[in-house]
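Here the complex is missing a single protein chain, while all its other protein chains stay put.
As written, the chain order gives the labels A and B, with residue 1 at the start of each chain.
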Amino acid sequence: MNKSQKIFAMLKEKRLIALLTPKTADECLIAYETLQPLGIVLEIAFRSEAAMDGIKAVLNKYPDALILAGTVMMADQAEAAIHTGVAGIVSADYIADVVDVCVKYDILSIPGGISDAGKQLVQKAKLYGCDLTALKEKYPYQWIYKLFPAISDGHSNMGLAKAWKGPFKGLNIVYTGGVTLDNLAEVVKSDPEGIFCGSALTKSIDEPEKMRMEAKKWLEMIHGDKKI
Amino acid sequence: MNKSQKIFAMLKEKRLIALLTPKTADECLIAYETLQPLGIVLEIAFRSEAAMDGIKAVLNKYPDALILAGTVMMADQAEAAIHTGVAGIVSADYIADVVDVCVKYDILSIPGGISDAGKQLVQKAKLYGCDLTALKEKYPYQWIYKLFPAISDGHSNMGLAKAWKGPFKGLNIVYTGGVTLDNLAEVVKSDPEGIFCGSALTKSIDEPEKMRMEAKKWLEMIHGDKKI
Partner (left out) sequence: MNKSQKIFAMLKEKRLIALLTPKTADECLIAYETLQPLGIVLEIAFRSEAAMDGIKAVLNKYPDALILAGTVMMADQAEAAIHTGVAGIVSADYIADVVDVCVKYDILSIPGGISDAGKQLVQKAKLYGCDLTALKEKYPYQWIYKLFPAISDGHSNMGLAKAWKGPFKGLNIVYTGGVTLDNLAEVVKSDPEGIFCGSALTKSIDEPEKMRMEAKKWLEMIHGDKKI
């Protein structure tokens, strides 16, 4: 399995991504060392200058680490992140150039938004030279889209994801934006197979033990009585 | 009149599309023979493998049949459907490649989504070599967009369609996703010239007479006391 396949398996199992906009490279290491043992995927947002250094710090220390580069908006950022060894690329919109780069390296690509779920699947299929059915079967880690924002100002967009699963059966949805411990139960109920992403998970980055305890609460909320 | 002009006239008159994801080619024939006499347009969704066979079955038996191919996401699907003789192409997102093919053959193209109403009109105008005013006048069947999802998880997106009609006056909207007999009255009230599409219309495909009676209820709800 390549890194994208491995991180996708992790996303399907624990269904939780912790989003970190690092102030320092060290924060990335702390977040990774705290959350990875729980099976939680770390996404490091490129909206911070410390992001690239943080990604390198994690991958230098743990070459097999499975981490996501987030808020990747330009093709050269995607190239740089992939060459550093990230397992996947997340964006805050659907940027065709970024998807191009990801498919070129066969790397998990998670574009985001509220309206381009189909477009990005079609682009991926075209780039792999197959149809949508084959994309889903051969490259299941590309059968994914980020609903962003999932919740904004109290208003939920989650119904959109339900609708997309009509034409794009089994589409994996990452719910990002506005997801907190307070509304997680409701969000999980709306998509019992969803993958959830929150920056709230890393807000206690200065107190790793507290962060770890909070992360466990998220996992309990998602998986309930099931063995996690 | 070509097939696209004819089906557009039908859509403007009865304003109802029955969406079928066929399990067998035969189901397409049953749905067509039951709903066509009522003036209801049949859309056959490509998300099923029986779709292409079903479209062929209808068109072999009724060469003048006016049917829509739905969930068409790739250019080659659009080409194939058009060569089979469909009167129009519906998509579950706005896919520029699919619109390219449709305009090449001057076939009704109904891209869908919640955000690309203007983009697809501009692309169509460019391809026809005209401006938006001329597009609306010369190719009225292309002055159309599918609001998808119209309703999702109880939340209505229909206000978007109202807003689009500011810059794109008289835009024909197909309301798809979440439209059922229970909310049809409300949906119709929101757009008294709207075109409505529901898969609920074909859920009784195994009992054609029941399907026919239900379809009549939809028509009554849309047209009220007016002669239908």
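FYI, contacts are C-beta pairs under 8 Å (C-beta built on N, C-alpha and C of every residue); 3 or more make two chains touch, one makes a residue touch a chain.
As the structure is a computational prediction, the values presented were derived from the model and not from experiment.
From the set A:27, A:116 or A:214, the residue in touch with the chain omitted from the display is A:116, counting the whole complex. Residue in contact with the omitted chain (choice from B:6, B:56, B:119 or B:203): B:119.
Contact between subunit A and the unshown chain involves residues 45, 47, 71, 73-74, 77, 91-95, 97, 113-116, 148-149, 152-155, 177-178. The chain not displayed touches subunit B at residues 114-119, 121-122, 125-126, 131-132, 156, 158-160, 162-164, 166-169, 190.
We take it that only the chains that are shown with their structure count from here on.
Inter-chain centre distance (subunit A to subunit B, centres taken as mean C-alpha positions): 35 Å.
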